[in-house]
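Have a look at this one before I ask anything.
Only a single protein chain was left out; the remaining protein chains are all shown in position.
Each chain gets a letter, A, B, C and D, in the order it is written, and its residues are counted from 1.
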Amino acid sequence: MNTLYLYTIVGVGLFTLGLYALLIHSDLLRKILAINIMGSGVFLILVALAARTQGAVPDPVPHAMVITGIVVAVSATALALALVIRVRTKVGHANLPEQSLE
Amino acid sequence: MLSFLLPQRVKLLGLLIAAGVVAAVAALGWQVAELGAQRYAIGGWGAPLGIDLYADGLSLLMLMVNAVVCLGVSVYSTGYFNRAYFRRSRAIYFWPLWMFLWAALNALFLSSDIFNLYVTLELLGLSAVALVALAGGADALTSAMRYLLINLLGSLFYLLGVALLYHRFGSLDITILSQHIEPSPAVWVAMGLMTSGLLLKTALFPMHFWLPAAHASAPAPVSALLSALVVKASFYIFLRLWLEIFPVDSSVFGELLGVLGAIAIFWGGVQALRQTRLKMLIAYSTVAQLGYLFLAFPMASYFAWKGALFILLSHALAKTAMFMAAGNILHFGGHDRIQDFDHVVQYQPLTSAAFALAGISIMGLPPSGGFIGKWLLLEAAINSGQWWLVIIIIMGGLLAAAYIFKVIGYAFTQSRKSHQTRRVPIRMEWTALILAIAAILLGLIAPWPLAIMDIGLPFSGEAAG
Amino acid sequence: MLLSEFFTVILLLAGAFFFLAGTVGLLRFPDVYTRLHALTKADNVGLGLMVLGLALQAESWAMTGKLILIWLCVLLSSASVAHLIANAARKKGIEPWKQ
Amino acid sequence: MSLNALLPLLMVLSSLLVGLIIFFLPEERAGIRIALNLAAAVLKLILVGVMSWGVFFYGLEYEFRMPLLHSQELILHADALSILFVTLSTILWLVTTVYAIGYLEDSPHRSRFFGFFSLCVMATVGVAMAGNMITFLLFYELLTLTTYPLIVHRGTEEARRAGRTYLIYTMTGGVLILTGTVWLHAIAGSLDFSYGGFVSDLVDEHRTALIAIFVLLIAGLGVKAALVPFHGWLPQAMIAPAPVSALLHAVAVVKAGAFGIVRVVDDVYGVEVAANLGVTGPLAVLAGVTIIYGSIRALFQDDLKRRLAFSTISQVSYIVLGIAIAGPLATIGGLVHLVHQGVMKITLFFCAGNLAETLGIHKISEMNGVGRRMPWTMTAFTIGAFGMIGVPPLAGFVSKWYLGLGALEVGQEWVIYVLAGSSLLNAAYFLPILYAAWFKLPTDSWPDERAFGSGETAWTLLLPAVITAFLTLAVGLLASMPFSPLHWARFITTLEYLP
Partner (left out) sequence: MEAMTSLPLMTLMQLLFDTLLGFALLWLGWRALASPDLFQAIVLFIAFGLLMAIVWVRLDAPDVALAEAAIGAGLTGALLLTTLARLEAKNRSKSALEKKHKVWLMTENVKLKTASFLWLMVILMLLVSGLVYAVLTLQEQTFELQMLVSKNLESSGVSNPVTAVLLNFRGYDTLLEMSVLLLALLGVWSFGGIPKPHESLPGPVLNMLSRLLIPLLIIVAGYFLWVGSDAPGGAFQGGSVLGAAGVLLLLVGWRLCIRFVGLPLRIILVFGLGVFVSAAVVLIFLGRQFMEYPPSVAGALILLIEAAATLSIGITLAALFLVGRPEFRRHK
């Protein structure tokens, strides 16, 4: 078992953990945290797999992809956080109402 | 095609750019029609290394309908965001956000790189969310929040799929991937991930829960855009992937999608019928109409794809018109409760006409675009002997008729109640009407879009079937 | 083993010890002020020792300079941050721990 | 595109354009509206004249084609059968327009009404001239949509309910036809109408499918034709203004259904194939049942328009019966009844409208002695009623005569009993009305009388009724003249049976 696979599996773990938390929490701030952690998991998988080519430098393309991804994530987070504040001021709490499945 | 701008005097600029983009699309259309599918290597590097833009009949059609709808929305918005009560501080943000959205759509329909598609998806999602929140009410904000989370979640699923595919095949280009693709566990998992991510954004039945609230609470032109184009964008990616990358022997999966689509048609229809507010009704109608798109998957035949696509096109036009009409009514009477429509509708003949005509297309009655799409789907279903699909399609049409006439019925009733009314800018009414007419005309010029679909043979794999 | 390497190992170990001490302090001390005290002091010394140890191994003066710069930055920021935290705690009305 | 191709298109477009223009006319511009309406009607009449000339003497087929789908085109063409129907609808439309102008004077939303009125006629003409199933379907659905606003025109809760019922029925019918059509297309690959049908090659291979398609199509069409299990909407739709009822019963909706059945039996399947499949027998029985059922129900209605409505249900089935008997003479009878029933029934509805508009009479029990107050109207009514009963030499007699002969020709005697029974019933529900109107003493006052100057009522209301009554007489008396409906029906039948 290679360490790279170890990280990949950690990435899978983080992804799932984030997903779980995203679904189970109703607090918006936590949901955003969860999304970020999910994202980290995906990035980890991307980069860890990039390093598995033996020997030389790892594949730079996924690195570039992850950097792009991180910037996108922070943009989304910023937007989400601003929205949370707005929701709080307008609605009075920072939770999503229980949504009935209809 | 990338347009972005910040300063305030945007209205004129926005229209100019809108016209420019339309011209560009027209030019591209001509090029594609003359020379066949086009491929453009950004940066001159070519597919594996750089990012390619690719335009075939499918993307061209999407671009065209995009251009038409967007032009309409632009014109409409000059009226909509001009109202006295819409806070100016908000309204000025509409234009740049809207331009971003449009740019994202164009970029999305042209890209042939799966990671690039991810970036465009995010661009699309974020701008859409910001636009929904523009309405500013508690409903709008909450649903924008939910919409944002859904978007991010969907994107992450998609990105994970991209990661797996890349590490398996070492390329991000759709065409190259399609040449190398072969079934393996990783591919299946990637397929599952990307599919669920994209379908979440497309709001296929069990994952549609976020859509009605978001679409109903947004400002009218935004609702129009979301229903007409934004959900279609992720469907477009899904269709692309399905046709080109995913292993063909996935009929069970196709059946599943078909069943979900069928449920969506019913559920959306019944829910639409139950709504008391017009915009919610229209939003649920979108859920139902999206279901039609997925009916093509279990058949996976040439006609079925074309039928689904045709429904997509006409629905885009018709739904835009409907939401615009709803926006007019809302503006005129100050509410959109269906029960109290009597007067509102009678004093806005153009808007009512727009709604009715769009309704014809949604119901799939001749000679509208929706009819052609439904006809093609029906024929494909009969040809493949899948009678349950025939019944679904038929029943879906009846349901649509039921909920649309529920609204139209009130156009003819007399009312003694007086309403507080406000004048609606005439161009808002006309835009809605023209788009609705376009949806109808689409049925009369059907051979033309159908021929465009063949450019670049996106469905060639199934042409035999 | 070269002499410089020997010193490096010694310095690193010493640095690690201070870090350990600082961390133990963080966990064991009773209130926010004492914890800050343990953390900043011990860790700054620990980091300084480590930087010194690594500087011995540096290939160029530039590298040494960078290492020292790192230390200085950390010194500066940890001092300010500790001050800020303590200040915030005081404003919130947390009393310093007394026997 | 040759002129010949343009003619059918022009037929459709003339009303379409007029309809659209009328929508945008302000409510007050009645003059322009009337002029436009009449001009379009006259233009149509001329076009029809030209085309029937060409069809009859030169065997021309006027045809307009436009691609619509892969392998499918939008076809408008004028063959003998479509000319028959188009002529009927064009003439009656002209008359109805005049009537509607008088009837709706000073009521609100006239622009809307006449706009949809024009569109409705456009759809009817389209149905008549459709050259294939898909075009037929297109205009057929359009007809549904354009009549809906007319039915709910009054805007009352009751009207809205009637409209909803109408929609539920017709929409369901529409999808049945759609399914049948698509299926047919999937099997046959073509949908173009042709004399003697186009499915004869497929009978061996797809027998069951063809029967199923036939059932789907007939059921769908039967909704508009008000065949018995699907007739529920028609009496409810009586809520509509009188010109609309006239249009529904005589010209557009019901006729479109019946006409569709004719098309399906004759030009899609072909009489022989249909008989071979064993589907005409049940259809004939269904028609027979409808005839009797409609008559019996009519007997028990006190509301004049409802009685007329049930009468329509019964009468329209004569057409279906004639087609389903599947013999040349019966076909002639059915076809000619298409015209005759239209002329007679529209007369009756005009008269009913006049009574309601002038004196506020809606019920038969209020009609005592009305013949003395409104002699002209009641004369017209009487002619129409006698025609319905089948008194020679009026229009109804000709149709029934041929139906009877046709039934005997193919050895289906039961039809005679149906005809006789229905004639008796017709007499039973019309004669009391006539008796009351002419021979009973008038009551002191009418329910809601309005003054119209010197005449018994407004001339725009009276004239149409008199004209159609006259036509009822004429088509019966002059049945053997060239260009009479009977003559034309024979011409069609020759084409059908001798392809």
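As a working rule, contacts are C-beta pairs under 8 Å (C-beta built on N, C-alpha and C of every residue); 3 or more make two chains touch, one makes a residue touch a chain.
Here the structure is a predicted model, which is why all the values come from computation and not from measurement.
Peer 1: Could you tell me which shown chains are touched by the chain that is not displayed?
Peer 2: Displayed chains contacted by the hidden chain, ordered by label: A, B, C.
Peer 1: May I ask you to list the residues on subunit A that touch the chain which is not drawn?
Peer 2: 3-10, 12-21, 23-27, 29-30, 32-34, 36-37, 40, 43-45, 47-51, 53, 57-61, 63-68, 70-79, 81-86, 88-89, 94-95
Peer 1: When the complex is taken as a whole, what residues of subunit B touch the one chain not shown?
Peer 2: Spelled out for subunit B, the touching residues are 2, 4-7, 40-45, 48-51, 89-90, 93, 96-97, 100, 103-104, 107, 115-116, 119-120, 122-123, 126-127, 129-130, 133-134, 160, 164, 167-171, 176, 180, 184-186, 188-190, 192.
Peer 1: Tell me where the left-out chain touches subunit C, residue by residue.
Peer 2: 73, 76-77, 79-80, 83-84, 87, 91
Rule of thumb we're sticking to: only the chains that are shown with their structure count from here on.
Peer 1: For subunit A versus subunit D, what separation do you get between their C-alpha means, in angstrom?
Peer 2: 68
Peer 1: Just curious, how far off is subunit D from subunit C if you go by their C-alpha centres, in Å?
Peer 2: 99
Peer 1: Could you give the separation in Å between the centres of subunit B and subunit C, each centre being the mean of its C-alpha atoms?
Peer 2: Taking the average C-alpha coordinate of subunit B and of subunit C, the gap between them is 58 Å.
Peer 1: So which chains actually touch one another? I want all the pairs, not just one.
Peer 2: Result for touching pairs of chains: A-B, B-D.
Peer 1: Considering only the defined contacts, which subunit B positions touch subunit A in the complex?
Peer 2: Checking each residue of subunit B against subunit A gives 115, 119, 122, 126, 129-130, 133, 136-138, 141-142, 144-146, 148-149, 152-153, 156, 159-160, 163-164, 166-167, 172, 206, 209, 271.
Peer 1: Within the complex, which stretch of subunit D touches subunit B?
Peer 2: On the subunit D side, the touching residues are 23, 66-70, 74, 112, 134, 137-138, 141-142, 145, 148-149, 152-153, 155-157, 159-160, 163-164, 167, 171-172, 174-175, 178-179, 182-183, 185-186.
Peer 1: Within the complex, which stretch of subunit A touches subunit B?
Peer 2: Result: residues 15, 19, 22, 28, 31, 35, 38-39, 42, 45-46, 49-50, 61-62, 65, 68-69, 72, 75-76, 79-80, 83-84, 86-87, 90-91, 96-97, 99, 101-102 of subunit A touch subunit B.
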